[in-house]
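With one protein chain held back, the other chains of the complex are shown just where they sit.
Right after this comes chain A.
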Amino acid sequence: MKPPPFDYHAPRSLGEALDVLAEAGEEGKVLAGGQSLIPLLNMRLAAPAHLVDINRLPGLAAVEAAPDGVRIGALARHAQVERSEPAAVAQPLLRQALRLVAHPVIRNRGTVVGSLVHADPAAELPAVLALLGGSVRLARRGGTRDVPAGEFFTGPLESAAAPGELAVSALFPALPPRSGTAFREVARRHGDYALAGVAALVGLDEDLRVTTARVACVSAGPVPAVADVAGACGHRPPASADWAGAAEAVRARAEPEDDIHATAAYRRHLIGVLAERALRDAAREALNA
């Protein structure tokens, strides 16, 4: 379990990093927290010719909470975001989700943006970005672009980041007024990738009736899929909304697969159970907001 040979680059500026990535093209791979990449290298499941370590780049570790949302830089660690009060106030789902990401030692190294680019459909953060309708900012030599979550996740472990591009930050939109969020998941062991997980966002109108109800599921398909279930809930106060019906709608749309840890049927069942629990939790948060 030693990686195959690669050229190691440790650029000192963003411009230098983008130059190196442009030249490396398909053969380049970005190293940030390394929590997914290093095991892949050691098992020789990935063999990039060039490893571009961005840990020395200045200015990429910021976590900035603004009225429009929380912008998280490419070098911000999970633990840093998890502990950020301004981030938790602006978008509580971040902390709710990050507590479920692996273990503290992994959260100390792993990065939020790195997790998005890794695009594992079993991971929490892609689902969060998708649910909130956030975006990822990609820089390349000569320009940047913001890619909305709906277009960013293109397949299992596949994102819209092209060769030569570096994801420099991600924007997680702020929580609207009278809204609440929740994240529920079931994992085999504490900190494992979830067998199934559901992130939920519920918003209320001025009469405290449900106007927004969306969920995003983990381990339920090739990419994090967002389901709008406001209609299924009914335009009613949370206490009388049809959460079970909404959960059933989520369950019916999920496309989980069998693997060695759980059957697809069990995962589908879990998605229904967790969707109802997450929606009820989120509604309770919305009432308290």
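Operating definition for what follows: a contact is a pair of C-beta atoms (placed from the backbone, for glycine too) under 8 Å apart; a residue touches a chain by one contact, two chains touch by 3 or more; residues count from 1.
Operating definition for what follows: contacts and distances are computed from a predicted model.
S.K.: According to its UniProt record, what is the protein name of the omitted chain, chosen from "Anti sigma-E protein RseA N-terminal domain-containing protein", "Transporter", "Cu2+-exporting ATPase" or "CO/xanthine dehydrogenase Mo-binding subunit"?
M.R.: "CO/xanthine dehydrogenase Mo-binding subunit"
S.K.: Check each of A:G34, A:G133, A:P173 or A:G191 against the chain that is not shown and name the one that touches it.
M.R.: A:G191
S.K.: Which candidate, A:A49, A:L208, A:V273 or A:L287, sits in contact with the chain we can't see?
M.R.: Looking across A:A49, A:L208, A:V273 or A:L287, the contact with the absent chain belongs to A:V273.
S.K.: State which residues belonging to chain A touch the missing partner chain.
M.R.: 1-5, 39, 43-44, 186, 188-192, 195, 260-263, 265-266, 269-270, 273-274
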